Every structure is written in C-alpha cells, then in structure tokens.
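Single-structure report; data block below.
The chains shown are only part of the set, and none of them has been moved.
Per-chain numbering from 1; labels A, B and C assigned in written order.
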Amino acid sequence: MARDVNQALAREFGLSAGEYRNVLEIMGRTPSLTELGVFSVMWSEHCSYKSSRVWLKQLPTKAPWVIHGPGENAGVVDIGEGLAAIFKMESHNHPSFIEPYQGAATGVGGILRDVFTMGARPIANLNALRFGDPKLARTRRIFDGVVRGIGGYGNCVGVPTVGGEIDFHPAYNGNPLVNAMTVGIADKTKIFLSAAAGIGNPVVYVGSKTGRDGIHGATMASAEFGADSEEKRPTVQVGDPFVEKLLIEACLELMATDAIVAIQDMGAAGLTSSSVEMAGKGGVGIELNLDHVPQRETDMTAYEMMLSESQERMLMVLRPDRQDIARAIFEKWELDFAVIGHLTDTGRIVITHNGQVEADIPLAPLADQAPLYHRPTEETPPQPPLGPVADPVGLGAALRTLIACPDLCSRRWVWEQYDYTIGGQTVMRPGAADAAIVKLDGRSRALALTTDCTPRYVQADPEAGGAQAVAEAWRNITATGALPLAITDNMNFANPEKPRIMGQFAAAIRGMAAACIALDFPVVSGNVSLYNETEGKPILPTPAIGGLGVLEDAAQAVGYALAPGLDLVLIGTTQGWLGQSLWLREVTGREAGPPPPVDLAAERRHGDFVRGEILAGRIAACHDLADGGALIALAEMALAGDTGITVEPGGDAAIWFGEDQGRYILATADSAGLLGRAAAAGVPAQRIGASGGALLTLPDGDTISLAELRRLHEAFLPGWMDGAS
Amino acid sequence: MKAVVTVMLKAGVLDPQGKAIGQALAGLGFSGVGEVRAGKVIEIELTGTDPEAAKTQAEEMARKLLANTVIESFRVEVA
Amino acid sequence: MKAGIIVFPGINRERDMAIALERSAGKKPRMVWHRETDLSDLDLVVIPGGFSYGDYLRCGAMAAQSPIMAAIRGHAARGGHVLGVCNGFQILTEAGLLPGALLRNQGLRFLAMDCHLRVERADTDFTRHYQRGEVFRAPMAHGDGNYFADDATLDLLEGEGRVIFRYATPSGEVTPAANRNGSARNIAGIASANLRVLGLMPHPEDLVDPLMGGEDGKPLFDSITAALAA
C-alpha cells in the first residue's frame, strides 16, 4: 500500500486530530490503511451519530406495542393478530444531488433492505422529497431523475409506492432531500436481529458481488490504483432492483427455516459496518478472509472491499448445520453465497487478505470510545409577531393561486409513475386520503401510512415545527380512522458544527418529543442526515416524520373524496393564523411571522373525537387541515370527489387560508348529531358548508367551477416537466 | 451526415443489464462468453457537411444531453 | 380448473394473480417455478406481471428464452389455455405465442393509473362474463405497453376477431386520449387464433375486491373458471 498512515491521511479520511489520537491509543500502534478506513467510517457522523446521539436520547421510544425501538435495522411494532409492522425511513440526499436517478433508486433499495433484513415482507414504500426553486433548470432535472429513480427501483422490486410528500424551496437548490421509507410485515415471533452469536459460526455473504462502488473519491487521490491517470472513478452507486427482488425472496425463504442466527444488510460502509455492528452487538469477535468475498472487479484491496458500498448485499451468521440449506436457497435464486469468515471469542475484528492480516482491531473500544460531541447550540430567536396583514386579492384569486402553486398543486404526475396497486391491497391510493391505507393480505386489518414535515415552520420555530411535524403525521393517520401507533424520523439538517444549526436540531427534538409523548406516538426508528448545505447555504431544517397507524377493519377507512348531499363540519379552533402560511408566501410574497402553535392536548382531544366518529361509521369523508388552510382542504375534497361545495358566508383570508393546527373537515349526513356530540366532548365544531353541484361557492359569493379548479390544480407539474429529458 | 454516439457505463460502474444479458446468453448455451456490457447508441442526422464540425457538435450533444457523464462515457463517430 | 402461475425471477404480481384466481375459483393456484418442465397437470397456465430478469434488454426477452417456455408452448399447442398479463403479455409476444411486440410507452414514462377497457368479444373463454362492448376499469402499471404490429398483422388480428380489449373512454369510445401508452389501434389485449392464449397489459387481477375500489376485473376470472370447470 503506497500511502503512509499518519494524521494528514486521517484528516483526509474525515477523522479529527483528537479522533486520530484516540485511534492510536486504542491500537497502541500506527494503524494500517484498512484499520484507519474502518475507524473513519465507524466514527463518521453517518455511522456513529456523534453530533446527534445526545439529543436523540430525548425521544420517547417505548410503548406497550413497541417490540423493538431504535437500535435495530428498523423499528418493530405490534399491530395485533400476531403480526408486527417493521418500518424505517432513510435519506439519500447527497447521492441524489450528484446522480438523481441512481441516488434515489439506491435510497429505496437501502431502506428496503433495512426492513426485510428483519424478516418482514415489504408491503409499502413512501418518500419525503424536497427540491429547490422550480425556476432553475437544475431543479427540474433533479426532480425528474429522483421521481424516475424511485419508480424505477420500487416498481421493479414490486413494492407499491403509496405515499409521500414534496416541497419546493430555494433553500434546497444545492441540496435536495430524498428520504425513503419502507414498511414491512412479519410474524411477531419471527423477527430477525443483528446480534451475532455462537463462537465458530460461519459468517456468510450473500447478494451481489463487491465492486469499488461508493468508496469516497477524496481518499482515493493517490497513485495506488494504477499508474495511468484513468478517468476519475465515480463515487455513485448503481442499483440493481432485479437482484434486490431476488434477495428479498431468497432471504424470506431462508427465514422460514431456522438457519439464521443473525442478519444485517450491508448499508453505508458495507462490510465494515455490518461486520463490526453484528459482532459488537453480540459481544463476540469476528474473523473475515476477504479472499472469499465475491468480487466484481480485479485486484481489489482489503481497504476497498471493507469500504465498498456496492448495493444489494447482506451479511448473515448461520447455524453451521444449516449452511447447505442456505446455500441451496441462494443458488436457486442465482445469488452469490460465500462463507467469508467465522465468529471468534477474541472480541476483535481480524481481516485477512492474500494471507496477510490487514486489520486487527478490538471491537469494544471501537464502539465505546466512538466520539460523542455535545456541540454548542444556539436558539433560533422567536419571529416577531406578524401584525395586521391586508388581503390584496380576495378569496377567489388567492384560491386560484394557491391551488396551482408548486407546493399545493396535484402530485398526480408523480404518483402515476409509481406502481401503487401492486400487491392488490391498496385500499386508499395516493390522492384519496390523508394517509395511504394498505390492507394485510387475507385479513381485514390494514395499516395507515404517511410522511410529514413543514420545514418553513421548523425554520421559523424549530421546537414548534418539530411538534407540528409529529402532530401532522398523527392527524393524517387519524383522519382515515386509523389509530396512530409509532413514527420513524429522518432528521435532515445543515452543518451541526454551527451552533445555530445544532440549536435547530436540539429544539426540533424537544418539540418532537413533546408531541410524541402527548400523542402516545413513540419513535421506533430513524435516521440523521447532517451537513446538508452547499456553499454555506443551509437547507431548511427538515425533520421528516413517517407515521404508521392500524385499522382493525380496512372497510372502516375513510378518504377525503366528497359525495353530494352532505354537510361539512369543521372540527377545531380557527383563529386565522397567517404566520408562515402559504397564503402569506404565495399571495403577499412574505415568509414571516411565527408558525402556528400546536396545542397538543387539543390535538389529541380533537383527533380522538374524529377517529371515534369515523369508526362509528358516521363520517363519509374526512380531511385534515394543513398547508393552505380550510379553503384549500375544501377544494381538495371537492376535486377528489368531483362534487361541488357551497361554503357558508363570512370570514376573511385569515379565516379561510390560516393554518391553525388541530383541525379537520368532516362530511356527514347528520351535522346536528355530530355538532351535539362534539359539544358534549368539548371539541369545537361548526358547520361550514354543504356538498353538491359542480361549483365551489366561496364565502364571499364568488364561484369557481370544478373544471377550472381541476385545470389549475393539475397544470403545474406536467407543464413544468414537459420537455424535460 | 450522420453522427453515431455510443454511450456506455464507465469502467467499474455496475452494469446490471450487461450482467443479466451475460447470464442469459450462458443459459442459452453460448460458450466462451466473458463480460457483457450494455449501452445506448444514438444516431443523429445532421445537415452540415463538415465532418470535423459535426463531430464537435455531436460531442457537445453527448456531454450536454445524451450521456450522463457522472457514470457514463461516450464516443462519437461521424459517417 | 387447475391453474398454475409461472414464476420467473423478477416476476412480482404472482400473489395478486393468485388472490384473484382463488377468489373466483375457490382454490389456490399452483405456483410453478420457472425451472419446472411439466405442466401437464394444468388447465390454465398464467404468466403474471412483474419485471422478469429485471426487464433488462427488452421486457420479457430473457424469460421467453427460458426452458419452461417449451412446456408452455406444448400446453398451448395442445389447446390449453394461457393467460399473460403485463410482463406475461410481453413474454408471450417475445416467445412468438402472440404476434406483435410491446414498445416503450409513447410518453417514455411508466404509467400507473386506471384505464378503461372495451370488451371486443364476449364469446371467448376469458370474457364470457362480460358483455360485448362493455367497458370495465383496470389498473395499469407498465413502462412498455405500447402494442405494435405491422399493418398486415393488425389487419389479420382484426379480421380474425382476435382483438379482445381496447383502451377506451369510460363511455366506450376508442379515442387517442384513452390510449395513454400509444398502442396501435388502441389494442390492450389480443388472443391466439384459437382464442385460448390471451395477453393483455392492464391488471384485472388488482381490481377484484370492492375494498380496493371495485370488482371490474373479476368477470375475467369468473369466465375462465366457468369455462374450465371440470
């Protein structure tokens, strides 16, 4: 190996001077290149959570229905009937900026593996996406690639993509966010974990071969890969969804036997993190002989194999007497299967290659002495109150603007590229309800799934915004009639070394934690993505929430498509909160004021009441109020059901476009009964209109036809993408 | 004049399609098949008459649109 | 009826198909791994949707070359019934069991949406529970569903009454707007000369339950179940 290991190289590998000193102390000597590589990836922000760990601890993670919280490949909750839902969300932001199609595709592949590695058959994918200013050609190219990539991978593996969310903001110009979520189902007594056990047990590699994918370019800048100045190797990984599909089927087939002791996907930092974590969690040692690693390229070094991020690979510890059964299954699915090592009692990871020991590291200090930072934080100062705002345009014009704007327009163009019916269990498709409803095959039970975050609120007030993101996920699930059970999160923030950013993170966690506790909605898995900024420009703080709820009977689910002849009742309190609202931004051009406060007690009371009414079969349609406020929610209900609405007269822009939280619109044949029960439950409710006809009649008497509304709503994305290549 | 732009994944980049084709060929009983790589070819009719200019133009097309130079390389022939 | 569903690597709608068949026939179809060679126990062979071999090279190309196709050909030659849906349709054309080919959708994008199909013949074993001219809804989910054949082949298919389904508006008009993938003459499904091999792009198997939005696809499975009841 041509390069000397020293502090300069350690810095190139991303280790600070202090961290490198720590490495020297643990090793008691200068580490080899491979050893330094192992330390650098295990102690990276991505694997060690060194900046975020102290804060993540504040999230509530327990509830009677939580089977496994954070710490495993994905979170596991009991959903009844002996079944568990396994789910997690993960980011692929940076790769998606460099190569949108492959970045997004491999993001989907990675999160799928985190879920099926635990024994679950994936039944749904969702995503949470943020893009820059749509006026930029680059934004369009990234958007196109990301959508194609998510579809390309998800459609091929045959997991329906049933939901997601998309926002645009110039803060994401140089740093889009691609967060992907997978939900799977398993027998709750057959969950597979990653802690290795059984000294002498074989360590088995399955899936695709290893290439030099994703090994970081900076660490490659030397002569060691051949004298000729070959074209700079891309650090982009290419996904193979076909192999992933085979891997899912082969793993599930093997999981039906008793062959597996422990299993983990090879995600970020591939072979390194999977082997170190499996051995570390099991408190055993591990010895790997890299000669046996299936390789796609020639002359790979130990360093390269340990750091490769080639996709579609898994690492397992097997019962030795079941090795042949396992091999036969993987051969049937035409996947590589190789015994590459075994467990030892040394507490060390030992890596050999070509008869040479390339690394020999004690595992305990690698984990226990991983860096942990209490980085300085600085609170975001509160936004000054908004004060009085004049309405420059009136209700009709504002509705026409908002319903067509990039953040509120129809996402049909996107979801029509995602297979959302495969599996034959999709009860509520994209565009039909506040959460997607996916039934469990052969049962009446169903899951309600959603992703949510309002980054402009988090930017203005990280704590309120963090609480709002959790509350909105809870509300979206509730609005279908389902009982919210748990969340996964994806904390996307900028550079944590800046106190203001770290302060955003800490405050968002505070807000999230408060909401999780108040709503009985614990965090069972998640991901942290930091350093999301380009040229010093940070993204909006974006703690994306993936929520999961359960419905005992899928037939009880309601969507927001409206039928004629119903009364519309607004649940919740409307003050007319315009701070950080889309009306303020799109109509007056201002991003100002504090975001709407979340009253968690009211949120819970209103939601529990709404769910009760839905499950009692008294509600024909329900929609939560979010971006754009009441009039936007009404317009969306009208469009989804192709049914007009006459809205009650009175009220101004603040009333109709304000974004007060904790609100729902219910469609019912019996508003008197509903109002009575709401009053009895202490839940604010008022009748705000009735459905029928083909017009939306606004509170000021202005009308707009559904046809025009639909044209406006559906225009932006197809128009914007027309001619995109 | 016609420019033919051939776009292939760069060396070292996983080529799932080429891999699958290689396996299928072996399955069909073809022997002696080594690595298979799959790529795209784009044939462009050009009105110009100067082959050098056509080549330069096609190369620019490849860089700007036809190839994703993050993971793909290309070559241009003019006939 | 004994039905079998062929599972090629990368196929992914086999379970959807099994659900639909079981709903109509009352019993589970047999899952047939692509390396099997004996289909003699089956009345109906189904090639379901998915991405066999990743849809690499051309959709269905590699599956069409696999050894089990000989058994499927034999089954068809004996007058057995074969149903190919989506990737299954692509495989049947690639294997030459049905004429034509399925090209990339005209808009070059994957299309996941409900379409409406007009039933052109209700006197086949697959369509008896529909009325001729009836329109039903079916989800489609494909990137390469643009049916192509040369004019002579198209004329032959029309002349022999082998066009079974066409993309149409909900009221049954066969218009360009109803033909999102750009198929020749709005063709969504065709049959072999003996009408026993049927291929179509959309997924009737994903619409057999009111909970999922309707039972529009069920008559197809009821039809073949009744035809092959023994």
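We take it that a residue touches a chain if its C-beta (ideal position, glycine included) is under 8 Å from a C-beta of that chain, and two chains touch if they have at least 3 such contacts.
Note that this is a predicted model, so its numbers are computed, not measured.
Participant: Using the labels shown, and knowing each kind appears once here, what does the complete complex look like as a formula?
Facilitator: Putting it as a formula, the complex in this file is A x1, B x2, C x1.
FYI, only the chains that are shown with their structure count from here on.
Participant: Determine the centre-to-centre distance between chain A and chain C, using the mean Cα coordinates as centres, and give it in whole Å.
Facilitator: Chain centroid spacing, chain A to chain C, equals 35 Å.
Participant: Any chance you could list the residues of chain A touching two or more other chains?
Facilitator: Where chain A meets two or more other chains at a single residue, that happens at 240, 242-243, 334.
Participant: Show the residues in chain B shared as contacts by 2 or more other chains, in ascending order.
Facilitator: As it turns out, chain B has residues touching two or more other chains at 16, 20.
Participant: Tell me, which parts of chain B touch chain C in their complex?
Facilitator: These residues of chain B touch chain C: 16-17, 20-21, 24, 27-28, 38.
Participant: Which residues, counting only chain C, touch chain A once they are in their complex?
Facilitator: By the definition above, chain C touches chain A via 9-10, 12-13, 15-16, 19-20, 49-51, 53-56, 109-113, 139, 141, 143, 203, 205-206, 208-209, 211-213.
Participant: Give every residue of chain B touching chain A within the complex, in rising order.
Facilitator: Touch residues, chain B against chain A: 9-16, 19-20, 23, 65, 68, 70-71, 73.
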